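All protein chains of the complex are present and in place, except for one that has been dropped.
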Amino acid sequence: MSGAAAAMRAGEPSRAAAHRGLLAWVASVDHKQIGVMYMLSALLFFGIGGFEALLIRVQLAVPNNHFLGPDTFNQIFTMHGTTMIFLVVMPMLAGMSIYAVPLMIGARDVAFPRLNALSFWLQLFGGFLLYFSFLAGGAPNAGWFSYAPLSEPTFSISNGVTYWVLALTCLGIGSIAGGINMIVTIVTLRVSGQTIRRLPLFVWMTLVNSFLIIMALPVLNGALVMLLADRLLNAHIFSPAFGGSALLWQHYFWGFGHPEVYIMILPAFGIISEVIPVFSGKPIYGYEFVAASTVAIAFLSFTVWAHHMFAVGMGHVFELFFVFTSMSIAVPTGIKIFNWSATLYHGRIRFTTSMMFALGFIVMFTIGGLTGVSFAVAPIDWQLTDTYYLVAHFHYVLFGGSALAIFAGLYYWFPKMTGRMLNERIGRWHFWLTIVGLNLTFFVQHPLGMMGMPRRVYTYPDLPGWMILNMISTIGAFILLASVLMFLWNIVSSLSSGAPAGDNPWDAWTLEWATSSPPPPENFALVPPVHGRRPLWDLKYPDRADELVAAGEG
Amino acid sequence: MPKAKLAVGLFILSEANFFALLIIAYVYFHAYPGPGPTAASALNPLRTGMFSIALFASSATMILGVRAYRARSHRATLAWLTATVVLGGLFLGGQALEYAGLYRRGVAVNRNLFATTFFTLTGFHGLHVFIGLVAIAIVAALSASGRLAGTEREADAIEAVGIYWHFVDAVWVGIFSIVYLWAWL
Partner (left out) sequence: MSGVPTLNPFSPGAASISHLFMAILFVMLAIFLLVAALVTVAIIRYRDRDGAPEARQEFGNPRLEIVWTLIPALLLAVVFVFTVRTIHASDPPIAGHRPDLRVIGHQWWWEADYLGSGVVAANEIHIPVGRQILVEVESADVIHDFWVPELGRKIDAVPGHPNHIWIRADKPGVYLGTCAEFCGNQHAWMRIMVVAQPAEEFAAWQRDQLAVPAVPESGVAAEGARIFRDQTCINCHAISGTAGNQRIGPDLTHLAGRRIIAAGAAENTPANLFSWLKDPDSIKPETHMPNFQLSDAQAHALVAYLETLK
C-alpha cells in the first residue's frame, strides 16, 4: 500500500511499484484507496449508463423509429435509471465522503476500515450482479421503481426483475454499512478542537446524509424482500388479482425513493458549500442557516413520499398533506441557494473549473428545483406526471445538480488525491460543453411534456413539434458525450503530465489541505490546531483568525 | 462514546425501519383479510407465549452475563452467556415446531396473504435471533477459551452484542402483541 501511495505521490508508477500497487489496492482497507476505488467504479458505470442514455436518445431521435424494439428499450431505460442512481451518483458521493471526511476531521482513517472495504466490494458485486442479468435471459424491464403488478412474475417473466431485487439488496446493505461507518467516524474520530459547530459543511452534510441512508435504505430492503417473496415463493403481496395491493408497493418504494433523491443531493450541497467559499476567498455566508436547513430537509424528506403518487387517486385530503410538505422543502433549499449567492458578494472570485461547475450548479439546480415545486402543486402534477416534463425535472436536479456538483468536487479534490492538477484549459471546454449539452438535451423536454409526450415510450407518433424537439434533445446528448470524453481525457492526461499540486493549491482552509498531496498512508504527520472553522486560514493570518473577527477584534 | 456501541445503536435504528415495513404489511392484510387461514384460526398464542418467555428471559441472562464480564468473573460470564444461548435456542426450537405444525395443516408461505406476511415477519425475526445466537456463542467460546483480556474495548463489544440481543427481544414483544394477542382479541 505504501508502495502504491509512494508511486502515486511520484506520479509515474514504475512497473514493479504498479504491480505491488494493484494487489495493494484490492486488499486495501485504507479509506483513501477505497474512496478512489468507489469513484473509479462510479466513473466506469457512468460510462455504461451514459451509453445507455445515448441508445435511448438515438431511438427517440425520430418518430416511429425501429432502432430498438419495445422490450429492449424498456430494459435499457430501466438499467439507465438504476445504474445512474445506484451505481453512479450514490457510490461517487460515497467515495468522495470516504476519501475526504477522515482528512477533513484530522483522522487516520474511518472508524471501521474493514467494514469500509466490505461496503465497497458489496457495491461492486451488486453492480456486476445487476449487469449479469443481461446474460441471464434479459435485464430488468419494469422501470427503476418496478411498479407492481408489472414487476410481478405474472407480467415480467424474465429473471431481470429478480436480479434487480438481489442487486439492490446488495447495494442497500453496503450503503447502510457505509452510513453507519461514516456517522461513527464523524462522531468519534474528530481532532480535538473541532466541535460539531466547527465541522466543515461537507462533513456536516455527509453526517446528515448518512442518517438519511440508514433510515431510508432499510425501507427499500424491506420492500425488496417482499417483492422477492412474490417472485420466488409465488406469494401475492403486491398482486391485486390475488388479494394483494399494488399501491402498497408504491408507498413502500417512495417511502425510500424520496429520501433517496435527497441522499443524491445533500453531499452535493456539501461540495458546493466547500467550493464556493474557498474560491470567493470568504467563509460561507450564514454557516448556521446552511447547516440547519440541511437537517430540515432531511426531516421533511420523510414526509413527502406520496407526491410521487398524486395520480393514483388517494383522495384530496391526503393529496393536500403531501402538497404542503413538498412545498415546504423548497424553503430550506432556498436558504442554501441564497446563502451560496450571498457568499459570492464582497468576495474575490477565482474562476477555476471547480468554481465554474459550482456556479453552474446553483443556476441549473434552481431550474430543476422550481419544476419540482410545480409538481408539488397536485393539479399540475395531474397533467404532467409521467411526461417528459418530469424527465426534465429530474435530470436538471440530478445532472444539473448532483453531477455538476460532483464535477466541481472532482476538480477541487483531484490534486489532493493524485498530487497533480487537472488541466484548466480542458476543464473549461468540459464545463461549457456540459452546460450547452445539458440544456439542449433536457430543456426541450419541458415543452415536450407539456405537448403530451409520455415518458418510457420506445417510440411516438409524428405529432406536430415532437420530432424537432426530440432531435434537439438527441443532439444535446451527443454534446454531453463529447464533454464526458473531454473529462476522461483530462483525467488520463493530467495523471501523467499534470502540474504538481503541492499541499494546498487552492489556498483552502480545511484540514485535508494541511497534509501532502496525495496524503501519506497515515494521513497526517501532524494535525494543525483547530480553533475555528478555517484552521488553515487561522494559521495563515493569526492576527485575523476567525474567532478574533467573530469577537469583533479583526 | 465507544465506537462499537454507537455502531450497534445505528444498526438497530435501521433494522427497526426494516421490521416496521414487514409489520405494516402484516397489519394491512390483517385489516383486509382474504379467504383462507387467519391469525385467529391458525396460531396458538398460549404455546408461542411459553416459548416467548424463554426469549424474554434470555435478555435478563444476557444482562447478567455482561455484568459478570465487567466484574471480571469469567466463569459467571460463561454460565450466563450459555444460559442465554440455550434460552434463545429454545425459542427458535419453538418457532420450528410452530412452522412444522402450520405446514402440516397446509398453511404454507404462499397460501394466502396472512400466511405470507406472517412467515416473512416471524421468519426474518427468527433469522435475527439466529444471528444473535451465533454472535453470543462466539463471545461465550472466547471467554471459555480464556482469550478475552478483559479490556474496556472487549466489554463494550460484548455489551454491543447485548444491546442487539435486547433489540431482537423488543421486536418480538411487538410482533407477539400484534400477531398473536391481536388475533386473540
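When the chains are written out, they are named A and B in that same order, and each has its own residue count from 1.
The rule is short, and it goes like this: a contact is a pair of C-beta atoms (placed from the backbone, for glycine too) under 8 Å apart; a residue touches a chain by one contact, two chains touch by 3 or more.
This one's a predicted model, so the numbers in the text were calculated from it and none came from an experiment.
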Exercise. Which displayed chains does the hidden chain touch?
Worked result: A
Problem set entry | Among A:161, A:177 or A:378, residue touching the chain not depicted | A:378
Problem set entry | Sole residue of A:196, A:232 or A:331 that reaches the chain not shown, by the stated touch rule | A:331
For this session: Mind listing the subunit A residues that contact the chain we can't see here?
Result: 69-71, 74, 142-143, 147, 149-150, 155, 240-241, 245-247, 280-289, 311-313, 316, 319-320, 323-324, 327-328, 330-331, 334-335, 337-339, 341-342, 344-351, 359, 362-363, 366-367, 370-371, 373-374, 377-380, 382-387, 447, 449-452, 454-461, 463-464, 544, 546, 549-550, 554
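Assume only the chains that are shown with their structure count from here on.
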For this session: With chain centres taken as the means of their Cα atoms, state the distance from subunit A to subunit B in Å.
Result: 36
Exercise. Can you list the subunit B residues touching subunit A in their complex?
Worked result: 1, 3, 6-7, 10-11, 13-15, 17-22, 25, 28-29, 32, 34, 109-110, 112-113, 116-117, 120, 124
Exercise. Considering the complex alone, what residue numbers of subunit A touch subunit B?
Worked result: 111-112, 176, 179-181, 183-184, 187-188, 214-219, 221-223, 225-226, 229, 233-237, 242-245, 248, 252, 255
